[in-house]
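Quick one: structure below, then a few questions.
In this view, the complex is presented without one of its protein chains, the others remaining in place.
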Amino acid sequence: MRYLPLTGDDRSEMLKKIGVSSIDDLFKDVPAADLNPEIDLPRHMSEMAVERALSKMAARNTAAGSVPFFVGAGAYKHHVPATVDHIIQRGEFLTAYTPYQPEIAQGTLQAIFEFQTQVAALTGMDVANASMYDGSTACGEAVLMARRVTRKKKAILCGSLHAHYARVVETMTQYTEDVVVTQQAQPANPQAELDALIDAIDDETSCVVVQNPGVFGHVLDLTPVAEKAHAHKALLIVAVTEVMSLGMIKSPGEMGADIVVGEGQSIGNGLMFGGPYLGLFATNQKYVRQMPGRLCGETVDSNGDRGFVLTLSTREQHIRREKATSNICTNSGLCALAFTVHMSLLGEKGLRQVARVNHKRAQDVKLALSAISGVEVLNSAYFNEITVRLPGNAADIVEKLADKDILAGVPASRLYPGAGMDDLLIIAATETVLEDDIAALATGLKEVLS
Amino acid sequence: MRYLPLTGDDRSEMLKKIGVSSIDDLFKDVPAADLNPEIDLPRHMSEMAVERALSKMAARNTAAGSVPFFVGAGAYKHHVPATVDHIIQRGEFLTAYTPYQPEIAQGTLQAIFEFQTQVAALTGMDVANASMYDGSTACGEAVLMARRVTRKKKAILCGSLHAHYARVVETMTQYTEDVVVTQQAQPANPQAELDALIDAIDDETSCVVVQNPGVFGHVLDLTPVAEKAHAHKALLIVAVTEVMSLGMIKSPGEMGADIVVGEGQSIGNGLMFGGPYLGLFATNQKYVRQMPGRLCGETVDSNGDRGFVLTLSTREQHIRREKATSNICTNSGLCALAFTVHMSLLGEKGLRQVARVNHKRAQDVKLALSAISGVEVLNSAYFNEITVRLPGNAADIVEKLADKDILAGVPASRLYPGAGMDDLLIIAATETVLEDDIAALATGLKEVLS
Amino acid sequence: LAEPLIFEMDREDTTGVDVEEVGDFDLEIAGLGRDSKIGCPGLPEPDVVRHYTRLSRKNYGIDMGPFPLGSCTMKHNPRLNEKMARLPGFGDIHPLQPISTVQGALELMETLSHWILELTGTPAVALSPKAGAHGELCGVMAIRAALEARGDAREVILCPESAHGTNPATAAFCGYKVKSIPAKDNGRVDIEALKQSLDDTVAAVMVTNPNTCGLFEDEVREIADAVHAAGAFFYCDGANFNAIVGKARPGDLGVDAMHLNLHKTFSTPHGGGGPGSGPVVFSDALKDYVPLPYVVKTADGLTLKEHADDKDPSMGRLVAFHGQMGMYVRALSYMMSHGSDGLKQASEDAVLSANYILASLQDVMTASYEGPCMHEALFDDRFLKDTGVTTLDFAKAMIDEGYHPMTMYFPLVVHGAMLIEPTESESKNNLDQFIRSMRGLVEEAKSGNVARFSGAPYFAPMGRLDETQAARKPVLKYEAAE
Partner (left out) sequence: LAEPLIFEMDREDTTGVDVEEVGDFDLEIAGLGRDSKIGCPGLPEPDVVRHYTRLSRKNYGIDMGPFPLGSCTMKHNPRLNEKMARLPGFGDIHPLQPISTVQGALELMETLSHWILELTGTPAVALSPKAGAHGELCGVMAIRAALEARGDAREVILCPESAHGTNPATAAFCGYKVKSIPAKDNGRVDIEALKQSLDDTVAAVMVTNPNTCGLFEDEVREIADAVHAAGAFFYCDGANFNAIVGKARPGDLGVDAMHLNLHKTFSTPHGGGGPGSGPVVFSDALKDYVPLPYVVKTADGLTLKEHADDKDPSMGRLVAFHGQMGMYVRALSYMMSHGSDGLKQASEDAVLSANYILASLQDVMTASYEGPCMHEALFDDRFLKDTGVTTLDFAKAMIDEGYHPMTMYFPLVVHGAMLIEPTESESKNNLDQFIRSMRGLVEEAKSGNVARFSGAPYFAPMGRLDETQAARKPVLKYEAAE
């Protein structure tokens, strides 16, 4: 029992001091029939044995770094500098609590303040919060916030919003007053999809949610959406699932967004089979008191020195209870720290450079696949992800390529089953993709198709 | 150039302040013809590219943890708790210098003081130093120290001293006044070997060096050696290459050793292809001023509080120069810290338990191999390592088993080429060996022999 | 020493990464390039390492000393768990990889589920909620889905006054009104009052057990029976499940849904505010409504059910992917390390330690309720009456003694609450030292040494921070001086 410091003698002495004769005297409030149930689980194991058992499970998975890898659609394999993991593993960060005692939590608090500033800058917005669970729940919170701000109920989701995000928004609003309208995706015609969205905006609309780049990889100018939305006193919510794109593509803020939500995993955080990830949430100054989530602000201490504290907590559940802006409590603190450390290494210069490499790799993939007969690339404007139409069932083809140790992307049908997209494959290419990987993908695909 | 903080502008400003016009003005003392040579090496690489290149090399090696593994003979695969690596990677330990400024190095110093105490306790000696490079060089230093203490020159090395240790002692003494006599190894007759050693001790002898357990795995009572040595005013130096054995076998101190040297790798440190490792060096109080290496001692600070400093440095080269007890400067600080943290987790109780598992695994191996026809086990008393005589060339057999992904041990001929030991195999079994591994070894060996 | 913000260390156009050269090429981004300045500094690696190392040293974590924060359960975080979560086979796999390439990941989720079900005595678990509050949301949504399925959504959820703030917030999220249940003098739910509130408008009762006063609801089975008799569901906030793991199973006690906080119960690190992970267990009555996705066994191995079909009553998808895999690995690593015997022992030690503190301090501090308590000991500020020292002051003075303060002003049911949770991770020596420190502080407070408290902390990286100023005119990001 390597984690338990009390010895048998300690326990006896302590029971004596308490004045009871056995440990179960302390559990006397538990119904006697229910106390000390039979638990059919293994007994304690040595560290070595645990390591061995878990390593065996891990070995049954194909690590992204071990194969040519093109899977994206909302989570991206990027190179994270070793420094990042070193910093977040420092016990002072790793084993700290939510910084409710600011005098001994300035490390966490200042890092959050830096995070908020970075996220605001990246998204082109005034203010950002200290993080949410992930991009999808942040998106749901944004829809709820839009209702609080506009006092209207109809939320319109664009067709190219990541299917999982749309489903999460639907789930989160199923027992609220919101009415969510999800538009049809048009992978081959992004402009038509956007036009349909603009047409749908009316005076009842609380918000429109648009993803950029869209789930099929298209990059679009959202300024017209913002204009129409604002004309109808609706908010434009922009979702960014690939935050690395903000190093190349005009920011949502510059396109007129009122709320920006995003998945921050790409910066500082690994793939981790989908979590923990990092929800980004930014908005304009005037809406700050309607924001969900934790906020850190600047103040001074008793000596007049600058310091940081959690603030505006009257929005939050632990003060406001059922009237809170959200029920969120724990967020993604350590993931946000990883983001901040990685972002502090990258800076604007590094981010722009990495973004360029991403875009170049995607161009290389586009070029390589366009040359294969029967394969059609649907994207003209994109960042690091494209969608191709294959002459066959994309899911089957992906499976066959996986047998060749090539992870080729996400079949659109995995996100949109039964939507007539069985021949579409979403392919991401980040800076971790090598020329050899692209060649392997092209060759493998040719083989599978022939 | 991610590690270089100066920018082009910084450099210009600094040159200006210095009052020179170009960087090469600062290198004017370098002969002009030799300045700025053509260097035919690659230019700088991204972190990702370096990681990829090195990982590729690493993948060409067979990691011990990935196969049934029985290789020992001076370096042992043990399970090191994750806590150990976490602690030694803290920047405050990792990036500190030798603790010459004790006011800001108490972390390192107190850990060394704990290390010295642990090593003294484990070896059964009065005092230990702050570590040497490794077991073999510590052994060489012990021989030199014995000459300083006894003012005699003849050092006798027992036949079962690890061949590499014997070679290192010979190298280290080739230009000193020492005369080193290395005895013949008798793998099948350890007692005869020990008797020969005892016989060899005479009045000219400065020291005898005995390894326990010996390189072939035999555990011996060294008390008679100590008695004979002391009768002739010679010192008994005991080398321990498997420090885990001290959790089960009577300590060298208890057997009468005057100096104990050891390889501390087994506790806290990984295999790492042979280094960095950790030389242990312990002796009796009366010889402390003849010890090589760094020592940490207790003292008080200006407030009277207990603290620790490096001490008795008048033995050392940076003070004493050519009259120093050794030329050693840098030692194995971080490896010693790893040892101390692991030892603090183990404690006497854990150490004894792990030692028992080691011994049990070795017994299991002995049993499994004894059952194979033609295989003879040479050991009756041993700790976690045995030597077997095979019906064939051990090196060839090891190679064939390696092809089956079984690393079966060290052929004695690799240590003692041309010594008529071609059929001997040294096999170690630690707590990391599973029943399945032993079965695989036995089955594999049977197949190879048939 | 003050540490500047990275923005104040900014030098134009530097970066702490090296990036592959790709040369010149035409962008295919429809002219939507980001031309304006972003405004994020990039610092060379040495500066970044130092900056965050120095910042970290202004934090207090479990690794530095006792962290007796009641209801938050700051226990030891084994490094083994961190190492396991970083195995490439867990850390470097994508949520949308082909299912055939992630069989080990599904096996891990399945194994974790098995442990959770066995420890809670329930038939189903949803792993995907991202944190405790998210788990509550999942639980209450399942309740509402089940009620709607029988055409009976109801309107009200009952909560004790001592509930965590997330409980009413969650209820509101699901469209329910919240009504309070009063407590008895002994700090437990007043079951008679509860029964009177239970009618056919009540969807569920949410009770934390052990409750936020650190007490076990001894009438839990009666509560469950009454709730069920009224056609409502019994939601248990599992924030304090760590006190009874291996000792009692919520499923046996009549609970319909309960979330677990893997960080509180199974030692995944708090990380300065997350990430958490909040799996929810369900009774038979609710198990059909679990969210997507979930692991399903097939003849070919394990697979993920990711989409609802027509007859699937699932509440839908709660998060983009499959939840907090990184936390699953850590929690399972912890569970396997402890085993059934160790988990039970941990609960016992946590409860023992809390009672030891209660017994050792109740003569000088005012215990709010009679013991035995569970894993945390609740005091209120009656012992500070007329000293001029508040609970806040007392907490800040603990910082000067080398401790993180206990939880203060929560639960709201007692005045100036001080909720102390030692956890099972403290040695008796640590507990004794803590007790001595607390007794010393009490003595100081009673002896009139107000300054020691009102000015505290004196020995922290910063003096007491002005939270009012922060809220009055919020400065939420760095703005360069004009």
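Each chain carries a letter (A, B and C) given by its place in the written order, and its residues are counted from 1.
Note that contacts are C-beta pairs under 8 Å (C-beta built on N, C-alpha and C of every residue); 3 or more make two chains touch, one makes a residue touch a chain.
Model, not experiment: these values are computed from the prediction.
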Where does the absent chain touch, in terms of which shown chains it meets?
A, B, C
Touching the hidden chain, out of A:T7, A:S21 or A:N36, is A:T7
Touch as defined at the start, partner being the missing chain; which of B:M272, B:A371 or B:A439 qualifies?
B:M272
Quick one: which of C:T390, C:S427 or C:Q469 touches the chain that's been left out?
C:S427
Contact residue for the chain not shown (choose from B:V50, B:A231 or B:A371)
B:V50
For chain C, the residues touching the chain missing from this view:
1, 9, 11, 18, 44-47, 49-50, 53-54, 57, 62-65, 76, 78-79, 337, 402, 425-427, 429
Interface residues of chain A toward the undisplayed chain are 1-5, 7, 44-49, 81-83, 85-86, 91
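The rule we apply is simple: only the chains that are shown with their structure count from here on.
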Distance from the CA centroid of chain A to that of chain B, rounded to the nearest Å?
47
Shared-contact residues (touching 2 or more other chains) in chain C
13-17, 19-20, 43, 45, 49, 53, 78, 80, 82-83
What parts of chain A, by residue number, touch at least two of the other chains?
2, 47, 51, 81, 86, 89-91, 345, 431
